[in-house]
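Part of the complex only, each chain left as placed.
Labels for the chains are A, B and C, by order of writing; each one numbers its residues from 1.
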Amino acid sequence: MNPIALTWVLVGKDLKIEYRSRQAYLTTVFFAILILVIFNFAFDPGSPATREAASGILWVALLFPGIIRLNRSFQVEMEEGTLYGLILSPADRGVLFLGKLLANWLFLMVVDLLVFLAFVIVYNFSFSTQLLWIVLLIVLFALGFSAVGTLLGAMVSTIRTREVLLPVLLFPIILPIILPAVSGTQEILLAQEIQSLNRSVELLVAFDLIYLAAGYLLFDYVVAD
Amino acid sequence: MPEPSVPLLRLSKVTKRFGAIRAVWNVDLEVSPGDSLAIFGPNGAGKTTLLRVIASLTQPTSGEIEFAFKGDNQSRNRVGYVSHLSLLYNELTGFENLLFYARLYGIKEAHDRADEMLAKMGLEGARNQRTGEYSRGMKQRLTLARALLHEPQLLLLDEPYTGLDQHGSRLFTEVLRVLKQEGRTILLVTHNLSEGLELCDRVMIQNRGELVFQGLGEHLDKAGFEELYFQAVEEGGN
Amino acid sequence: MSSPINTSWRVARLYLRIADWSLIPLYFLMVVALYGAFLYAPTEREMGDVQRIFYFHVGVAWNCFLAFFGVFLGGVAYLITRKRSWDHLAASCVEVGVVFTTMVLTTGPIWARPIWNTWWPWGDPRIMTTMVLWLIYVAYLMLRSSLPEGETKYKYCAVFGIIGFLDVPIVWFSIRWWRTIHPVVITSSGAELEPEMIHALLVSVIAMTVLCVTLVMLRMAMRLNSSMAEELTHS
């Protein structure tokens, strides 16, 4: 069976499981929105101060679903030892990685975009083509995040303290993608003349590629003890 | 039994330690194609760990393991493994589980194969039920179906009869017989001595990680072997 | 004693000897470095004597990168060769690296207080990224301590060490990517420093580097010994 088809089999499986337990979507979105509400409550949405902090708020809110998702994504595989089922199969490890990665990516994009929508509404930004840039940033970020996250998620899946350990490992690591994402978003929201935005995008793309490569190559070492 | 040939699987001085515990200790073992080997031993003897090591689900602390499959050397799709865990997705139905694994193993006509295996293990009735809602025995049946799905050359069976009812165990015994005739290699871990003796040509006893007895099944009658078993594990089971 | 024990025994002794040998030049270099920093180098115009911390600050900082590169190297080498000693290298480098980063994170603020009149200029990317670098390798240590001894542990740590190192370039370039108050001395156009300053800097960098290596050697020897003890108890 060719790798692409196989990858889709894996992705399909994950999405089907996620669909069966919709909780995942709702809870993650819900918490993200809760964060928005809290901040919204902390300072009056109109003020310039808020506008300045907005991008930070958005990205903090986006981290939530991410981490919850990753935790779940391998918890499912541990419940009945299905992770071993995957490892025992002839499927190439790289493909296993891509499968999980894509599933996580798709999931995150859906959730993140919902959160972003909520964000735009709550902080009543006017819908403009500018915002599409942010969507781009989100998509790129979600990719890199899923890449590292899938790798580390598989790694900690056998450790007892994974729920806590994963974010501890993940958050510092993803600095290179979160930094440009935040600064890029800020530029757009403050509607400054877009000067360093391109660099933000470039950085994101670059590190997405790096993380993808790293994950693809290293995944073999982190699955199976 | 098949004429001795180049071993399909060779373990030399394999040891697996968990901290101070010696789960598997200095195991030397040769398995030729077509062998059927019953592994007995008290609780905590290291049988499961041994199978896990052979399935390369965990690295041995020391020692070598060699496979020699005819055809490709890609050992993974030649091994079928039944563990204490079901390796099934609770959220998926019985059929979906088999379908997924069939595709994973690159089987043609995955659909038909999945249905075929369901029928074989008498699960047509629960085809579209979530495995999470299966009864223990139903789950075990599906686990077996999953392990046999890709017609593996080497079968690692860790207490496969667990939770099976009368029909189920007869069914599976039949399946094993056929597989044996087809010349597949079987490693069967079980606590039911007579069952093991009946099914397998070779028997071995593991105690505290070590292989304390190896022999050919045909020379042994149930009573005599039970005797032997208790002597072998005498010096403190677990 | 079994032969692998013997060999690792010899290796451990080698590590220790290297450490011993390096001690004498280390003392010497340290003295020179101090001399260079406090007496030889001229007082900087705007900043005054505080600036003298610069020599240690940079010397230490550069060694963080060295140490973390060691982690990276050890990780890669381990995954390829599966030799335990590579893991020893990686683990030791992390410890030393974290210590050195901590030193940067202390010398920095000490310097910052008088001239930026704040201990911790949060906005500055270089400073943040250094902070994160520290966090990454502390996380590494946590990962280590939450895994049971064994091949798995070394593999995982190797992987994490490799990914973690991907962030170091960010630290280096951050000052060039984002506007920062953090001075850039070494630029493509060469360093804009008075020659004496450069000399002093060079010496202290070398001194710190030797210190770094020595510490790593000691830690490696320690690790090797403990793993030998473990071997002996179990076999």
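Rule of thumb we're sticking to: contacts are C-beta pairs under 8 Å (C-beta built on N, C-alpha and C of every residue); 3 or more make two chains touch, one makes a residue touch a chain.
Everything quoted here is computed from the prediction, not taken from an experiment.
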Full-complex stoichiometry, written in the displayed chain labels: A x2, B x2, C x1
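Operating definition for what follows: only the chains that are shown with their structure count from here on.
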Relative to subunit A, chain with the most remote C-alpha centre: B
Per-chain Cα centre nearest the global Cα centre, belonging to chain: A
Chain centre separation in whole Å, for subunit C relative to subunit B (CA means): 50
Separation of subunit A from subunit B, taking each centre as the mean of its C-alpha atoms, in whole Å: 40
Averaged-CA centre spacing for the pair subunit C and subunit A, given as whole angstrom: 32
Residue list for subunit B, restricted to those that touch at least two other chains: 59
Overlap residues in subunit A, where contacts from two or more other chains coincide: 225
Contact footprint of subunit B on subunit A as seen in their complex: 1, 6, 9-10, 13, 16-17, 20-21, 76, 79-82, 84-91, 224-225
Subunit A contact footprint on subunit C (complex, rising order): 79, 125, 129, 132, 135-136, 139, 142-143, 146-147, 150, 152, 155-156, 158-160, 162-164, 166-167, 170, 177-178
Touch list for subunit C against partner subunit B, complex: 148-152, 234
